[in-house]
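The block underneath contains the structure these notes are about, expressed in C-alpha cells.
Every protein chain except one is present and positioned as in the full complex.
First chain written, first letter: the chains are A, B and C, and each begins at residue 1.
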Amino acid sequence: MATAVLEARGISKGFPGVLALDDVSFRLDAGQVHALVGENGAGKSTLIKVLTGVYRPDRGTLLQGGEPVTFDNPLAAQRAGISTIYQEVNLVPQMSLAHNLLLGREPRTRLGVIDMTQLYAEAERVMTRYGIRTDVRRPLRSLGMGTQQMVALARAVSIEARVVIMDEPTSALEPREVDTLFGVIADLRTQGISLIYVSHRLDELYRICDRVTVLRDGRVAHTGPLDKLPRVDLVALMLGRDPAEIRREGATKFSGEHTTAANGPLVEARSLSRRPDLRDVSVQVRPGEVVGLGGLLGAGRSETAKAIAGALPVDGGTVLVAGQEVRRGSPAAAIRAGVSLVPEDRKVEGIVPTLSVRDNIALAALPQLSRSGVVSDARVDRIVDTFMRRLRIKAASPHQKVAELSGGNQQKVLLARSLATGAKVLLLDEPTRGIDVGAKAEVQALIDELAAEGLGVLLISSDLEELVEGADRVVVLRDGAVAGELSGDQVTEQAIMATIAATGETDG
Amino acid sequence: MPRTSGLAAAVTLAALLATAACAKSEDSGDTPAPAGSAGQQVVQSTGATGPTCTLQSFGGQKFDVKKDVVGFSQSEKEANPFRIAETKSIKDEAGKLGIANLRVTNAQSQFSKQISDVQQLIAQGAKLLVIAPLNSDGWEPVLRQAAEKKVPIITIDRKINAQPCTDYLTFIGSDFYEQGKRAADQMIQSLGGQGEVAILLGAPGNNVTTDRTKGFKDRIQEKAPGITISFEQTGEFTREKGQQVTEQLIQSRPGTKGIYAENDEMALGAVTALKGAGKSPGQVKIVSVDGTRAAVQGIVDGWLSAVVESNPRFGPLAFSTAQKFLDGEPIPATVIISDQEYTTANAKESLGNAY
Amino acid sequence: MTTTIAGADTSADARRRPGGLRRERIGHLLQHHGALMVLAVTVVVGAVAFDSFATPQNAANIVVSSSFLAIVAIGMTFVIISGGIDLSVGSSFVLAGVLAAYGSRYGLLVALLLPLAVCGAIGLVQGLIVARTGMAPFIVTLAGLLGMRGLMLAVSGEGANTYLVQNDAFSALGQTSILGLTVPVWITLGLVLLGGVLLQRTSFGQNVYAIGGSEEAAVLMGVPVTRVKVVVYLISGSLAGLAGALNAARLSSGVTILGAGMELDVIAAVVIGGTLLTGGAGGLTGTMAGVLLLGVIQSLINQIGVLTSSFQQVVSGAFLALVVVMQRILHRAQRLS
Partner (left out) sequence: MAEIAVAPRAWGGRAGLLAWLQEYGVYASVLALLLFNVVFTPHFLEVANFRTQLIQVAPVVITSLGMALVIGTEGIDLSVGSVMALASAMVVLYLGYGAPVAIVAALIAGAAIGAGGGALVAYVGVQPIVATLALLVGVRGLANVLVPQLTEFRNPTLITLGSRSVLGLPLVVIIAAALTVLIGFLVKRTTLGRQLVAVGGNRAASRLSGLPVRRVLVTVYLISGLLAAVAGVLATSRLQASDPTSLGLLMELSAITAVVVGGTPLTGGRVRVLGTVMGALLIQLLQATLIKHNLPQSWTQMVQAVIILAAVYAARGRRA
C-alpha cells in the first residue's frame, strides 16, 4: 500500500466547553476524491482547519507523504501543497479578479515589481481554462457567485496544490457551472491531485467521490469506499439513526399536497420591475399554499422575494396583501401588512450576532411588543418561549448569544423572528441551505405545518427535490421574468428543468 | 433622499443662524467702555545699550505704509480679551493712519499654519509684517523668505529667537520673565513672605508659560525663602481648567495660602472654585498676569490680590515704530513696554485701563 | 485541462449589466480622482478671484508647507487601506521634531535616525498590539497619541526647552531649495512614487489591499496578516517621524507646540482623496490631491481676508462636509445608474 498523500492520526481538538475532534484519523491517497460528510457541528470544519494550519491540534499527528508535519498557519499548509476553497467564497471583493487569483504569486518584472501586463495575461489564461471569459481587471464583487467560486478553485489549484479541499463548493453554482467544476475535478484527479470534498448534496458525492469518511460528534463514524454504501445508509450514518426509519420517511419531510383554500390570494405581486434584475414579475400566494420560486441563480428569485418584502426598491409594480396595496420600499410596511422575509444569507442579512436568541426573535416584532416605545418584557418572554418550543430551537437559554448556535438553529431563530411578527405570508429564501440533515427535515416539516395552518409560503430553493415535494405550485423565473408556472401534477423536476432550459435558445 | 436630507441640514443651519439674530443676551452692565486713549502702551525701555537699526543698515527699500500691503499675523483666535484687544488695536490704528491694504491672518493656535500664513502674506506682496508669534522658535523659513525680499518684521507681544535688524526689525512687547518676577513680588507682599503657594501653569510648551514660571520661581527663591511652591499643574490658560485644578488643589492641600495664575482666566477659574468651596474673598491670595477687566474687577471685589498687566494695545507703537524706521530713524532692537500693576490700592480707579 | 464549456463564459451579473463595465470605470475614476477634479476647480476659481493666488510663490508656499502633512498622509493611506487608523501621527510628528533637534548636536545622522528609530519603534509596537491582540486600532493609537505627547513633554522638560538645530547639514535638509522647491518637497515626491510602487506593484501592497478588503479572506489566502499590519503601522510611524524631523530641520528647532489635531487633518486629507475608511480601496494620488486641497482652501480663506477667525472654521467644516457628501452622491449615482 502506497503512503498516503495526507494522513491525520488520532487528532483531538477542543475548545472551551466543546471537544470538537476526538481521536480522529483520516487518510487521503493520491488521485483520490474523498468525501467528508457529517452534520453541522460534527467536526468537519474543525478537521479541515486542522489540516490547513488554521488550528493546531491538541493531540495527534499529521503526516504528509509519510513524514510528520506541523502547519503553523494557512500559509505553511499552502506551501506544503494543501489548498482550500471555503464554503463562503473567501476572496477579497474589492480587488480585481486577476489580483485575487494571483495574490502572493504575482509575476514580476526584472525590477522586482509586479508586471501588470503579465498579471492580466496570466489571469486571463488561467480563467479561460476554467471556462470563464471576462475582464480580469474587474473587481471581484462585480462578478457572479459562480465566477467567484471558479476563481477560488483556480487559485487553489494553481498554487501547485497536491491536495485540494473543497467545502460545499457547489452551493452557489448553477448546474452548468457544477458540470464545469466536475470536469475540472476529473482533470485534477488524472493529474494525481487528491481532493477532499465536503458537501450535503448526496447526488454530487456519488457522482465524483471514491471514498467517504463520515464524522459524527467529533468522531469518525465510518470510512470506506463510497460506491458500496447505499445512500440511505450514508444518511443513517450521518444522523446516527436507524436506516430503516430513514427509508420510511423519504428524502424530505414534506408531506405533499396542501389543502388550499379557494379564497383570493393572500399576497399578490403585480408586474414587479427593477432594471436589470426584474421584468414584470407577478406572483400570487393564497392562504395555506406553498408556492415554489424556481430558476437558476441570478434569475431574480431572491430579488423577487426582497421586492415583495419591501427590501429592494423597484422601478414599477405593486404588492397587495389581502387586496390592500403595501407601501413600496419599506420592509416595515410589509411586515405590518403581514409579509415577512427569511433571507438567503443568514450571516450577513439574518442574525444579529451580538444579540441573544431572545432579542433576535423579538427584533422584528418590537413595535408590536411595546407600548409607547417601552418594550414589555413579559410579552417578549411569552412570545420567545412559544416559538422556541414550537420550532424546537436548541439553545442553552433564551439569553444565549445567537452566534453560538448551529446553523440549523440560527435558521429556526430567523423563522421564529418572522413568525413572531404575526406574519401571514412567509418568504423563505433557501431556508435549508447549509444546515444539517436533521435540521433540514425539521424546517421542511415546519413549512408544511405552517401552510396547513393557513399561512402562505413563498419557497425559494435551488434544491429541485425540495421544490417539487414542498410546493403546490412552482413559478419558474428566467432572466428576471416569469418563464412559466407549474401546478398540480405538472410539478416535477423534469418539468421545472424543461422550463428553465427553454432559455438555452434565447441566451446570447 | 440625499437631496432632502442635505436640504434639511441646510435649513437647520439657516434656522440656527437665524435664531442667533433674535437672540437676546443678558443685560450686561459692564460692557467695556470704548478704549479711547486709556491704557495706551508706554515704552519702558528700548534696550538703549543694545544695537539700533536703520533702514540703511537693514538694507530695505522705502515704501508707503498707507498704500502698500501690510500684513498682520495673529497667532490665536480672537476669543480672549488679550487677542481681541491686540487685533483691534492693530486694525484701529491702521484705520486711523489710513493704511488701505492691511491683510490679517489668524493661525488658530496652529504653529504650522502661522508659518504658512506669513509666507502667504509675503507672497501677496506685503512690504511690512507685524507678527504676534505663537512661538519664539521655529521661524527660520519665514525669516529667510522675508530677508530675501527685505521685508521688515515687527514682532509683538512674543519675541522671535533670531537676530534683530538682520532677521527681523524689532520686538515690541512685555518681558514675561519680568512679569513673573513682579507677580512674585506681589505674592510675597500679600502673604508676608510665608506660606505654601500653588502655581497654575499656562499651556505646556508655550514660552510665555516657561518665562512667567521661571521669573516667579527665581524671585521667590531669591527674596522669600519662607514661601514654598508646593504645587504646579497646568490650567492651559483656560478658566475651566483653572477651576478644575483649583478644586482638586484646595481639597487635597487645604494649607495652600496663595495661588499664582499665569493668566487672568485661570485666576478667575480659581475664584469660582474658591467660591464653590465656600471660601471667603482673600482667604487664599491670588496673583495673576494680564490685566483684563474681569480680573481687575476681581481685585475690587477682594478675590484677587494683584494683577500684573500685560498690555496688548500694540497698534500705535507698532506703526509709529515702522514709520520711524521708514523715515530713516534708528530703531532699537527691543522695545519693552511698561506694564502697570493693578493692586487693591489702585484697582478701582484703574478699572478703565483694563481691557 | 480543457474543460471549457461553450457559453459558460459570462456570469449572470455581467449579462444583467450591459455597459456596466464602462460605468464602473467612470465611477472608479470619479472615486479615485474626484479630489483631483475638486482641486482643479478650486484652483481655477481661486486664480480667477484673487490676483495674488495663482502666483508661483504662493503655489510654492502651498506645496512646501503641505509637504509635511503629505509625508504623514502617505503612511496614513497605507494604514487606512489596510482597514486600520493611526491617531498617533500628530504626536509622532512633534516628538520626532524635538528628538531631531535634540539629536542634531550629535550630527546629521543622529538627528535623522533618532526620531526615525523612536517613532518607527512606537509604530511597530502599536502594530504589534493591533495585530496580535485584535484591539481596535482607534484605541491603540489613541493611547499612542497620549503616550507620545507625554513622552515629548518629558523629553522637553514639560515643554519648557525648545532645542535648536545645531547642525548645518541637517538644517539644509529642511531649507535648501532645488529648482524652487525645498528638499522636503522632493522627498515627498520620491516617497509618493516609492509608496505608489509599493502599494500597486508589490506583493506587500497587494497584501495591504487584501487585508483591508477582507481580513478573513486574506488569512485564508495565505497573506501574512500580522506581519503586513505591523509593517503598515511601522511605515506610518516612521513617516510621521521623518516628517517631524524634516520639519524641525526647516524650522531649525524642535518646536513643542506642533501636531495637536494633525491626525484629524491627515485623516481628512486621506478621506477626501477617496480612500475609504473601511479599507481595501484608495490610493496615494488621491491622498496627495486631498492634502493639496486642504492647503489651497486654507490659502483661499487667507486671501478672502475679511472672515473672522471663527468663521474660517465654519467654512472649513462646511467644506469638508460638502466634499464628503459630494463623494457619497457620486458614489451612489455610479451604483444606481
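Going forward, a contact is a pair of C-beta atoms (placed from the backbone, for glycine too) under 8 Å apart; a residue touches a chain by one contact, two chains touch by 3 or more.
Source: prediction; values computed, not measured.
Novice: What are the shown chains that the left-out chain touches?
Specialist: A, B, C
Novice: Just one of A:Gly10, A:Gly264 or A:Pro367 touches the chain that is missing; which is it?
Specialist: Touches the omitted chain: A:Pro367.
Novice: So one chain is hidden, and I want to know which residue out of C:Met135, C:Ala172 or C:Ile304 touches that hidden chain in the complete assembly.
Specialist: Considering the complete complex, C:Met135 is the one touching the chain left out.
Novice: Who touches the missing chain here, B:Asp92, B:Asp167, B:Asp218 or B:Glu232?
Specialist: In the complete complex, the chain left out is touched by residue B:Glu232.
Novice: Of the listed residues C:Ala101, C:Leu114 or C:Ile267, which contacts the missing chain in the full complex?
Specialist: Selected residue, touching the omitted chain: C:Ile267.
Novice: What residues on chain A make contact with the chain left out of this view?
Specialist: 16-18, 39-42, 216-217, 309-311, 330-336, 341, 343, 348-355, 359, 362-364, 366-367, 370, 373-375, 377, 394, 396, 400, 404-406, 417, 421, 436, 438
Novice: Which chain C residues would touch the chain omitted from the figure, given the whole complex?
Specialist: 129, 133-136, 138-140, 142-147, 149-154, 158, 264, 267-268, 271, 276-278, 308-318, 320-321, 324-325, 328-329, 331-332
Novice: To test your reading of the contact rule: which positions on chain B touch the chain that is missing from view?
Specialist: These residues touch the chain not displayed: 1-2, 4-6, 8-9, 12-13, 15-16, 19-20, 23-27, 77-81, 84, 204, 230-234, 236, 238-241, 243-245, 247-249, 251-254, 265, 268-269, 272, 276-277, 294.
Following the convention adopted for this analysis, only the chains that are shown with their structure count from here on.
Novice: Find the geometric centre of each of chain B and chain C from their Cα atoms only, then give the gap between the two centres in Å, rounded to an integer.
Specialist: Computed from C-alpha means, the inter-chain centre distance equals 35 Å.
Novice: Can you list the residues of chain B that touch 2 or more other chains?
Specialist: There are none in chain B.
Novice: Help me check something: in the complex, which residues belonging to chain B touch chain C?
Specialist: Against chain C, chain B makes touches at 2, 6, 74, 77-79, 103-106, 108, 110-113, 115-117, 119-125, 134-141, 144, 161, 203-207, 209-210, 213.
Novice: Mind listing the chain A positions that touch chain C in their complex?
Specialist: For chain A paired with chain C, touching residues are 54, 73-75, 78-79, 84, 86, 90-95, 99-100, 103-104, 106, 112-114, 116, 128-135, 138-139, 142-144, 146-147, 155, 174, 176-177, 179-180, 183-184, 186-188, 191, 276-277, 296-299, 479-480, 507.
Novice: Going by the contact rule set out above, which residues of chain C touch chain A in the complex?
Specialist: 1-5, 7-18, 20-21, 24, 197, 200-203, 206-207, 209-210, 212-214, 216-224, 280-281
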